[in-house]
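In this view, the complex is presented without one of its protein chains, the others remaining in place.
For clarity, chains are labelled A, B and C in written order, and residue numbers in each chain start from 1.
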Amino acid sequence: MDVGLLLSEIILAGAAGGLLLAEAFVPRLAKRRGMLLLATMSLVASAIVLVPRAGATATSFSGAFIVDGFTVYFKLLLLAATFLVLLGSGRFLDEVEDRQAESIALVLLATAALMLLVSATELITLYISLEMAGLSFAFLAAWHKHSDRSIEAGLKFFLLNALSSAVLLYGMAILYGITGETQLDAIAGNLASAPTPALLLSVSFLLAGFGFKVSAVPFQMWTPDVYEGAPTPITAYLSVASKAAGFAIVIRVLQTALPSAQQEWMTLVALLAAVTMTVGNVVALIQTNIKRMLAYSTIAQAGYILVGIAAGTDQGLAAVLFYLAAYTATNLAAFTAVIEISGRTNSERIADFAGLHQRSPWLAFALAVSLLSLAGLPPLAGFFAKIYVFWAAIQSGLVWLVLLGVLNSAISLYYYAQVIHDMYMVPGREAAPTRAMPPLAAALTITVVGVFGLGILSSFFMGAAEAAARTLSQ
Amino acid sequence: MVIPMELLVAGGFYTFAAAAIAGAISLIIARNVFHSALFLTLTLASAGGVFVILGADFLAAVQLLIYVGAVMILILFGLMLTPQDVELPNLSTPGQAISGAIVAAAIFVVSAATLLSAQWSGTAAEPSDVATTEQIGVSLFTTFVLPFEIASVLFLVAMIGAIVIARER
Amino acid sequence: MSQNAWIVAALPLASFLLIAAGARRSERASAWLTIISIGLGAGISGLVLAEVAGGARVQQSFAWLPLSGAFGLSLGFQVDPLTATMLVVVTSVSLLVQIYSLGYMRGDAGYSRYFAAMSLFTFSMLGLVLANSLLTIYLFWELVGLCSYLLIGHWHERPEAAAAAKKAFIVTRFGDFAFLLGILFLYWHAGTVDFTGLEQAAAAGRIPAAALTVGMLLVFCGAVGKSAQFPLHVWLPDAMEGPTPVSALIHAATMVAAGVYLMARTSPLLEHSATAMLVVAGVGGFTAIFAATMGLVANDIKRVLAYSTVSQLGYMMLAIGLGAMAAGVFHLFNHAFFKALLFLCAGSVIHLMNTNDMFEMGGLRRQRPLAFWATTIAALSLAGVFPLSGFWSKDEILAAASAQPLLFAAALVTVFLTATYMFRVIFLTFLGSPRGHAHEHPEPVSMAIPLAVLIVPSILTGLLGAPMVGNPLGSFLEGQAAHAEFDPTVAALSTAVALGGILFAWALYGGGKTEPAARLAAQFRPAHQLLVNRYYMDHLYDWLVRRVVLGIGWIANRIDLGLIDWMVNSVGAAAVAAGGSLRRIQSGQVQTYAWAFFAGAVTLAVVAAWPMLMGTR
Partner (left out) sequence: MPPSLPPLYPITLQHGLLLGAALFSVGLAGVLAKRNAIVILMAVEVMLNGVNVTFVAFAGYLQPPVLTGQVFAVFVIAVAAAEAAVGLAIIIAIYRLRQTVQVDKADELRG
C-alpha cells in the first residue's frame, strides 16, 4: 500500500486543515494574504509531487487508486484551475470576510476530492469522492448565505446532486450485481462479451449520473441557475474543475469498465452530445445575464467534448483531453474577466458591458479573446480543440454529429459576437477606470496567454494529451 | 407442526417489505411533516429488517443506529428549526405530482422489468448467513481503507460547511 | 548556427513583443531593442551564410496541426543558399534603415509604434524567407501585408496615407486570394505543400502538366500583387505616403522582393511549365518598360523611385521567367542595397525641404553633398554603368534575354529609360539653383552613417556575380559551378544605351533647367498626358470599381437581402424561438429539473435497450 501516491491530495487536505486551525487558534495571523499564500503554496507543492509520477502507472489501496499519465494530466489541470480561481477570488473573499479560512479550505478540499475522483478505479472510492466534491460545491454555491440567489443555487445544486448520485448509485448497484465486483478492471473482466439489458440499464443510469456532473442535456438543468446564483469565482471553479473531473471519470469508467458495451455507449454519448450542444447554443442565444449566457455556453462546450468521447478512439480521447485544457484556460479567462467587470459595474447584464472597451480595454480584450476562443476562431485554443475533436469524430464515422457541431459553432458565434459588439461598438456610460487587484490581473494574463499559447502551440499540448490518453488505453 | 424456515423467511421478508413500502407511500401522502418523518422511520426500520433477512446483520445494526438514531433526530431538529404551517402545502401542483408519478412509475417498470428478466449468474438459493460484522470490519481497514479515510474527510467538509451555512451570522 | 537559423526571425519578434508589452513607454528603448535585435540577427545571418557556403543545409518542420489520416499541417523552416542570401539582405538593409530611422523619425508621435511595426515586419519577412512550405510562406506573406498596411498608414491622420494603406491592402488581397487558391490547387494534386515535396512531385511527373501550369500561375498572381507587377502595380506608388525609411525598407529592398523571392523559391516547379515561364517573363518584361515610362514624368521624387522599383522588379521577374533564377536573385541582391540607398538619400532631402516635389528642390548638392554623391553612385549602379553592381546583374539578365528579341528589346529600352529618369532626379534635385526653401538643420549622424555604409555594397556587390571571379553567387545559388552569361557585345550595347539615357536627361534637364523638358512635353502632349495620368490605370480601376463591381454588388445585395437574408433570418428566428420555448422549461422549479433528469435517464435506458427490444441485436 503506497500512501505516497496520495501525497498530492494529502498536501491539499493538510493545508485546508492548517487554515482552519490557524483561524481558530491564532486569528490574528490568519490574514487573507497569508492564507492565500499557504493555499497556493500547497497547490504548487501538490503539483511538484505529481509531475514525476506522470511517467509510470502505479496503483495502491487494493487497486482502488491509480496514478498514471492520465490522472496526472487531469490533476495538474485541476490544480492549475484552482490556482487561477484563487488568484481571482479577492473580491469574493472580501465579501465573505467572516469565513475566509473556511472558504479557501473548502475549495482546497473540493480540489482534493476531485483529484481523488480522477484517480478512483473502484466504485466505492469513486462514489465517496464524488459525494465529497458534490457536498463541497453545494456549500460553496450557497456561500453568500445572506443572498437569496446564492442560497437558492445551493439548494438546487444540493437536491439535484443528491438525486443524481442516487441514480448513479443505482447504476453501480446493478453493475455490481452483474459482475460481483467494484474494481473497474475486474468489472470489465467479468462482463460477458455481449451486453445484456441489465448492463445497458446500468450504463444508462451511470451516464445520467455523470451527465449531471458534466452538464449534459437533459441532466444539465441545474447549471444555469447555479452558475447565476453562486458567487462568480465558485461558478468559474465549478465550470472548469468539476467539469474536467467529471469528464475524467466518465472516460475512466467507460474505457476501463465498459469496453464490452462500447458500441452502445458510443451511440448514447453521441446522442447526448447532439442534444447537449444544440440546446446549449440555442438557449444561450436569448440570454441577457452574462453568467447565464456563459452557463449555457459551457453546456454547449460539454456537447462538443462529448463528441470526442463518442468517437470512442484513442485519438478522440486525446482530443477530449486537449479540449478540456483549452476549455479550462478559455473559460477561466472569461469568468475572471466577468468577476472584475461585474464587480466594478455591480451588474451582470450583458447590456451593461456597453463601451467597456473604453473604460477597461484590457478587460474587454481578455473577454473578447476568450469568447472568440469559445466560438472556435483561429488561432485561439478553442479552434484547435474543435478541429481535433471533430476530426476524431469524422474518423469514427460520425459525420452527421460533426456537421451538427459545425452548425452549432456557427450559431454560437452570434451570441459570443453580440457581447463583443456591445463592448466595442456600443457607447457606454462614463466611469472612472480602476485598477484590478494584481492577483486577478495575473490570473487574467495567464489565462489569456494560455488561450493563445494552447492555440498556436496546439501540437505540443496535443502531444501531451495523446501521451496521457495512451496510458489509459494500455 | 414445524414451519419451514423458508416460509418464516418469506413471511418476514414480506412483512418488512410491505411495511417499508407502506411507510414510503404514507410519507408522500401524509399532510403533516412530522407524520412524514414518522413514516420515514418506519421505512428505515423495515429496511433494516429486510437487511437481516438478506443476511446483512451488521448493516441492519448500522441502519438502525445511524438512520433511525442519528438521521431521524437530525431531521426532527430540522423540522423544529423551520417552524411553519406544518399542514399545508402538501403536494405540488397536480400537473407536477402526476407527471412525477408517471416518471417514477416508468423508472420502476424499466428497472424492475430489466432486473427480473436478467440472468444472474451463480446466485445462491438463499442468502448466506455467515456473521458479517468481523468481515466488514476487517475489510473497512484493509481493502476499503481509502474510501473509509475519504469518508472521514467528507464528514469534515460537511461539518465545516454546515456550521458556516447554518449559523446565525 | 544554421540549425537554429530560426533565431534570426525570433529576435525581432521578441523585440516586437517586448515593445508591445511595455517598452513602448520609452522611445529610446523601443528603438534600440529593434536595432539590437536586428543587428544580432544580421550577425547570425552572416554566420549562417558562411556555414551554408561550407555546405550546410537544414530542413526542419514540426506538425503544427497533426491530424491522423492524409491531412494535417506542418510548419517549418529550411536553410539553403537562397535563404541564406536573403537573410543577409533583409537583416543588413533592415539594420541600416533602423539606424537611419533613429534620426529620421525623431519627434514623431508614433515613434515607438513605428519601431514595433518595423520589428514585426522584419520578423515576418525573415519568417517568409525561412519558410519551407507554401503554407508557411503564406502565413508570413499575410503578416507582411498587414505590417505594410500598418506602416504605410503610419501617419493615419493624413487621409492620403490612410487611403494608400487601404489601397495597398486591398489590391494585394486580390493576388493573395489567387495565391491561396494556387496553394490549395497544388496541395490537391501533389498532396503536400513542402517545397521539397512539391519539387519531387513535379520532377516525378506526379502533377499533371496543366495542373502545374494553373497552380503556378495562381501562385504567380500572389507574386504579382506583392511585387507590384502589372496590372496590380497601382498600390506601390501610393504607398510612398508612408515614412521614407519604410519606403526604403519594405517598398524597395525587401517586402516587394517577396514576390520575386517566391518565384525564385518555386522556380524548380516553374521550370516544368513553359507556359507559366513565358507568362512570368512577359509580365516581368512588360512591367519593366511600362513602369519606367511612368517614372519619366513623375514630379514626386519618391514616386519616381517607386516606379523604378516596379520596373526593376519586372526585370527580376523577367530573369526568373527566362529560367535565369540566379540572375534574378543576383539583381534582387544588388537592387536591395542601391535602392535602399536611393530612398534614404531621398529621405534626406525630403527631411531638409519638407516636400517631395522635385520642382521645389534644386541645387541641394551644397547642403547635402553626401546625399548627392550617394545618389549619383546608386543611380549609376541602377542604370547599369560599368563597373558598379547593377551593371553585372543587369547584364546577366540581358544576356539571358538575348534569345528572345522582343523581351530583349523591352529590357534594352528600359535601360535607356532608367538612366534617363534617374538622372532627371539628380539634375532636378541636386543641380541648378534652389527653387524651394530649405529648413536649415543639420543632418543627424544616425542618418549619415547608413548612407555612407550603403555606398559600399552599391559599388561592390556586383563582383559577387562577376564573370572574371567565376560568378561565385551564381554558383552558390545554383548549387553548381555556374559561369556568368557574359556577352561583351551585350555589355557594351547596354552601357552605351545607359550613357545615351544619361545624355538625354542632360539635354532635357541638364544643370537644373526645366524648359527643354516642358517644350518636349508640349510637343508630345497626348503621350505626356498619358504618362502623367499613369496610363489611366487608376481611372480604369476606379471606373471598374464604381460601375462594374458596385453594379454587381448592387445585384448581389438585392439577392442577399431578398434571399440569403431571408434564409439567415429565418434560421436565426427559428433558433431564437426554439431558445424561447426551451427557456420556459427552465422554469426555476427544481422539481421540474429533477423530472427532466429522470425522464432523460429513462429515455437513455430505453434507447440503449431498443435494439434488443426490437431483436436486432
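Rule of thumb we're sticking to: a contact is a pair of C-beta atoms (placed from the backbone, for glycine too) under 8 Å apart; a residue touches a chain by one contact, two chains touch by 3 or more.
Quick caveat, the model's predicted, so the values are computed rather than measured.
S.K.: I'd like the shown chains that the missing chain touches, ordered by label.
M.R.: Within the full complex, the chain not displayed touches A, B, C.
S.K.: Of the listed residues A:Arg53, A:Lys156, A:Arg359 or A:Lys386, which contacts the missing chain in the full complex?
M.R.: A:Lys156
S.K.: Could you please point out the subunit B residues that touch the chain left off the display?
M.R.: Residues 6-7, 9-10, 13, 17, 20-21, 24-25, 27-28, 33, 36-37, 40, 43-44, 47, 50-51, 53-56, 58-59, 62-63, 66-67, 70-71, 74-75, 77-79, 81-82, 84, 89-92, 96-97, 99-101, 103-105, 107-108, 111-117, 119-120, 122-128, 130, 132, 135-136, 139-140, 143-144, 147, 151, 154-155, 158-159, 161-163, 165-166, 168 of subunit B touch the chain that is not shown.
S.K.: Could you list which residues of subunit C touch the chain missing from the display?
M.R.: Missing-chain contacts on subunit C: residues 583, 586-591, 594-595, 598.
S.K.: Given the full complex, what residues of subunit A touch the hidden partner chain?
M.R.: 123-124, 127-128, 131, 135, 138-139, 142, 145-146, 148-149, 151-156, 158-159, 162-163, 165-166, 169-170, 172-174, 176-177, 180-182, 224-226, 228-229, 287, 292
The working rule: only the chains that are shown with their structure count from here on.
S.K.: Which whole number of Å gives the spacing of the CA centres of subunit B and subunit C?
M.R.: Subunit B and subunit C have C-alpha centres separated by 79 Å.
S.K.: How many Å are there between the centre of subunit A and the centre of subunit B, using C-alpha atoms for each centre?
M.R.: Taking the mean C-alpha position of each chain, the two centres sit 32 Å apart.
S.K.: Could you put a whole-Å number on the gap between the CA centroids of subunit A and subunit C?
M.R.: 47
S.K.: Mind pulling the residue numbers of subunit A that touch at least two other chains?
M.R.: Within subunit A, the residues that touch at least two other chains are 197, 200-201.
S.K.: At which residue positions does subunit B touch at least two other chains?
M.R.: 110, 114
S.K.: Touching residues of subunit A toward subunit C in the complex: what are they?
M.R.: Listed in rising order, the residues are 155-156, 159-160, 163-164, 167, 194, 197, 200-201, 203-205, 207-208, 211-212, 217-219, 221-222, 224-225, 264, 267-268, 271-272, 279, 281-286, 315, 384, 387-388, 391, 395, 411, 414, 458-459, 462.
S.K.: Mind pulling up the subunit A residues that touch subunit B in the complex?
M.R.: It comes out as residues 1, 6, 13, 17, 20, 61-62, 64-65, 98-99, 102, 105-106, 109-110, 112-113, 116, 122, 124-125, 127-129, 131-132, 135-136, 138-139, 142-143, 145, 154, 170, 174, 177-178, 196-198, 200-201.
S.K.: Contact residues on subunit B for subunit A in the complex?
M.R.: 110-111, 114-115, 117-120, 142-147, 150-151, 153-154, 156-158, 160-161, 164-165, 169
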